[in-house]
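Shown here: the complex without one of its protein chains, the others still in place.
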Amino acid sequence: MIDVLYFAWVRERIGLPKEQIETQAATVADLVTELIAREDRYAAAFADLTALRVAVDQELSDFTAPLAGVREVAFFPPMTGG
Amino acid sequence: MIDVLYFAWVRERIGLPKEQIETQAATVADLVTELIAREDRYAAAFADLTALRVAVDQELSDFTAPLAGVREVAFFPPMTGG
Amino acid sequence: MVDVRVQEAAFQAGAELEAFSARLQNAGAVVTFSGLVRDDSGQMTEMLIEHYPGMTEAALTKIAEEAEDRWSLAGVVVIHRHGALRVGEQIMMVATAARHRGHAFEAAEFLMDYLKSRAPFWKKERGAAGDAWVAAKDADEAALDRW
Partner (left out) sequence: MVDVRVQEAAFQAGAELEAFSARLQNAGAVVTFSGLVRDDSGQMTEMLIEHYPGMTEAALTKIAEEAEDRWSLAGVVVIHRHGALRVGEQIMMVATAARHRGHAFEAAEFLMDYLKSRAPFWKKERGAAGDAWVAAKDADEAALDRW
């Protein structure tokens, strides 16, 4: 079980901020493929991966990151703080 | 008559902050030559002109500046504000 | 001294600057940056700032500690708000203190460049014409290259 978090317009498109997902995905990219296959709202959110950033266990990472031992994955657009 | 002002260690070496000087000097450099000829304290203050800066009528200038029409000349070391 | 705060509450940059300066030991140079909510369209009613609790604090602390080491800072403050803000309100500030001005300036610019692109905040403008997420600027990402 992995906690998957969504922020900003990714959260809005998917319709929730957080969910627990049972997955055997080996990498973040594999998890995204699983999610896209689930429902249109995921397909809409993950339509352009170049517009997305990913954090693995609260550290900025990328779609090739392995998921073994990971507790939390977050998807969001590029940050706009400051 | 020109007002001549001295600041920082130039003021201390010459022993006064300001004086009025009757001069026919054509340039700042000529004025300095006249002052050096007057007394040792001027010679001490103007011993190394590369260590001095000059302002003519309250604008940074240099030793070649003409004195025609000038009301105020100031001599001081490089500035150290801030 | 690294002081990182992520908060919904308003703060006063001036009061923070005074408190920071008073805590310093023999640092001659203090630089602050403060960001205010700006309304470019003339239509904004409020700005909503979303963040990633937990990761935000960790990311800001990491950036602040890196700046402290790299420029031998006497102190660093980073404060960033989340939630709903009105035009003209303080969004965030950074303050840096060093012996010499060059270090304080560089560290503050470094903090801002990293904060803009590496700290998990997202801004949304709410206005008469609807809501819109603020898009990231390529220039903000490119600004990291100089460090």
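Order of writing sets the chain letters: A, B and C. Residues in each chain are counted from 1.
As a convention for this text, a residue touches a chain if its C-beta (ideal position, glycine included) is under 8 Å from a C-beta of that chain, and two chains touch if they have at least 3 such contacts.
Since the model is a prediction, treat every value here as computed from it, not as a measurement.
Visitor: Looking at the whole complex, which visible chains does the left-out chain touch?
Guide: B, C
Visitor: Of the residues C:49, C:64 or C:108, I need the one that contacts the missing chain.
Guide: Only one of C:49, C:64 or C:108 touches the chain omitted from view, namely C:108.
Visitor: Just checking the interface: what residues of chain B touch the absent partner chain?
Guide: Touching the chain left out of view, chain B contributes residues 5, 7-9, 11, 55, 58-60, 74, 76-82.
Visitor: When the complex is taken as a whole, what residues of chain C touch the one chain not shown?
Guide: 12-19, 21, 24, 26-39, 87-88, 90, 99, 101-102, 104-105, 108-109, 112, 143
As a convention for this text, only the chains that are shown with their structure count from here on.
Visitor: Indicate the whole-number Å distance between the mean C-alpha point of chain A and the mean C-alpha point of chain B.
Guide: From the centre of chain A to the centre of chain B is 72 Å.
Visitor: State, to the nearest whole Å, the distance from the C-alpha centre of chain A to the C-alpha centre of chain C.
Guide: 26
Visitor: Using the touch definition from the top, which residues of chain B touch two or more other chains?
Guide: Correct list: empty.
Visitor: Could you list the positions in chain C whose residues touch two or more of the other chains?
Guide: As it turns out, chain C has no residue touching two or more other chains.
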